[in-house]
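These notes concern the structure reproduced below.
A single protein chain has been removed from this complex, and every other one stays in its place.
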Amino acid sequence: MKRFVDLADLTREEVTALLELARRLETRPEPHALAGRILGLVFLNPSLRTLASFQAGMARLGGSSFVITPGQGTWQLETTLGAVMDGAAAEHVREGIPVLASYCDALGIRAFADGKDLAVDLAETRFNAMAGLVDKPLINLESAINHPCQALADWKTLDDLAVPRAGRFVLSWAYHPRALPIAVPAAVLHMAALRGMEVIVLRPEGFALPKPLMDKARSAAELSGGSVRETDDRDEALSGAHILYAKEWGATACYGQPEADAALRARLTGWCVRNDWFERAAPDCRLMHCLPVRRNVAVADEVLDSARSIVQREAYNRLTAQMAVLYRLLKGK
Amino acid sequence: MKRFVDLADLTREEVTALLELARRLETRPEPHALAGRILGLVFLNPSLRTLASFQAGMARLGGSSFVITPGQGTWQLETTLGAVMDGAAAEHVREGIPVLASYCDALGIRAFADGKDLAVDLAETRFNAMAGLVDKPLINLESAINHPCQALADWKTLDDLAVPRAGRFVLSWAYHPRALPIAVPAAVLHMAALRGMEVIVLRPEGFALPKPLMDKARSAAELSGGSVRETDDRDEALSGAHILYAKEWGATACYGQPEADAALRARLTGWCVRNDWFERAAPDCRLMHCLPVRRNVAVADEVLDSARSIVQREAYNRLTAQMAVLYRLLKGK
Partner (left out) sequence: MKRFVDLADLTREEVTALLELARRLETRPEPHALAGRILGLVFLNPSLRTLASFQAGMARLGGSSFVITPGQGTWQLETTLGAVMDGAAAEHVREGIPVLASYCDALGIRAFADGKDLAVDLAETRFNAMAGLVDKPLINLESAINHPCQALADWKTLDDLAVPRAGRFVLSWAYHPRALPIAVPAAVLHMAALRGMEVIVLRPEGFALPKPLMDKARSAAELSGGSVRETDDRDEALSGAHILYAKEWGATACYGQPEADAALRARLTGWCVRNDWFERAAPDCRLMHCLPVRRNVAVADEVLDSARSIVQREAYNRLTAQMAVLYRLLKGK
């Protein structure tokens, strides 16, 4: 494995092998495996779990890391090819990224969507402008439409809790005061499909996930015996569900139009996950969320503080899953 | 020792044993003692000494650390229970803190006072909202009314310089352009009392330390043979003093009222420690301050640059004292 930028670059078998490695390192730590190795972490957007868990993961394997946050103690980075750089950005990624790569053994990059043009974001224009410049092992720390580390951690969490492989996995839109990226819903949708689950995307009108992402998930489902469909009927979707994965995202019907998006979501404050959402679900139906979550806005306290919630386990598995990724990238098998 | 959140959780004998450990590690370093161990550091407020000395301390013991500064590359954290999170904070401490704790072997948290409601701050509401969520060794990096690392370092400094156990310790208010928290004066007051010193709090009208903090110090003094009293008579207080510990803090008579506080302190610019403050003190009376200090506002150059000043030693002992804390928390005896 030379890069970890999209879970879809791996076969189902390669993913399960990676998760097996994660479990092995969890039970039989290898505190010197990556001694002397250095991970560079570039955050063009905020982070908590990714920032902490990658540093901790490298340290637990004996390596070290450095963090760069452009615009914050470091120059703002320009990503547009051919730009005449007379604005705020003092450095272009064409210099900055290869330079950072030359200082470390693996590089992680976080670059959220621009959120203006869906086609541009679906093409991963911003992330790829940087990824193409890296000649070292590369990790996607969340791009416009992907978050493979989250997806891998969530798969491990499903396995840890023995959620049935063919169980019903409902990815539900949840309310948020403003549009958020579709990276996590896209990554989680594909992950659950590749795992072989019965995946239902539950979302209000205007918030359908883009067709290329639905198609990608359906292809994964076909290979693994799962299925993918979408609906706006909450009762039907959640009936018998094993997992309710809540996530906030922006209106795709008016992508890049904050005012139209705000008008659409203004009517949807009821999409805050509460206990009564689980009435028809399987008795042990779990609540998943990638975090951060706005309490009592996207998910109510009563759910987050209940035994249904496995959000802490998901976050913890960022560490265990990423240690496997680091190990595979920097040490091989 | 499972937590280091308040020096008052330890007996006098436990404190002196901790200081003995600090001296042992100073003279006989153990560069591999904490190999593979990870310290997470969460700073909800600025820091220099704490930020640098904890990272250095872990490194000197063979471990490593990561730093999280919410609102700066990381989401702002909500601390209020039951909050409807439709404001600036994207993450609640109920998620963020346990997640970070799950990535490390010990967690340090800095959370200053809100400075609005004295009762709320005296109850350590904000810090405790987080501390209660941590199931790992926990370190208080400064909370609303406590700073045990500073207190421990100061005790070691008093010992290093052989300041008499029963010597006169004057904790004096000093001028500052605006209200600062009472964490350091509270912690230092208790420390000096527990060490067995004759403690005098010297402060102008309106700046008395809250009764619960005075009572706590008096209880400690009773156990150790020391004493605690307060005055606004500078000449009397400093007469024969061995230590002048200068510290700026907010008016407790109008806690949380910036305008009333400003009116009170406007008359008090004379409370800038100068050489003539020491005229009646013991010849070798020392100037202590936790730093940062505003030169020529709280303490004059002539004092800070004189041989009386032991502020550098205090700051250096943050490292030595905290290494003992880390060692005890992560390795035991």
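Each chain gets a letter, A and B, in the order it is written, and its residues are counted from 1.
Keep this in mind: a residue touches a chain if its C-beta (ideal position, glycine included) is under 8 Å from a C-beta of that chain, and two chains touch if they have at least 3 such contacts.
What you see is a predicted model, and the numbers here were worked out from it, not measured in a lab.
In the complete complex, the hidden chain is touched by one of B:G132, B:P177 or B:G225, namely B:P177.
Among B:Q72, B:T231 or B:N275, only B:Q72 touches the chain left out of the display.
Seen across the whole complex, the unshown chain contacts subunit B at 29, 31, 43, 46-49, 51-53, 55-56, 59-60, 62, 64, 69, 72, 177, 291-297, 301, 304-305, 311-312, 315-316, 319. Mapped onto subunit A, contacts with the missing chain fall at residues 35-36, 38, 40, 64, 66, 68, 70, 72-75, 78, 82-86, 90-92, 94-96, 98-100, 102-104.
Keep in mind that, in the parts below, only the chains that are shown with their structure count from here on.
In whole angstrom, the spacing between the mean C-alpha positions of subunit A and subunit B is 40.
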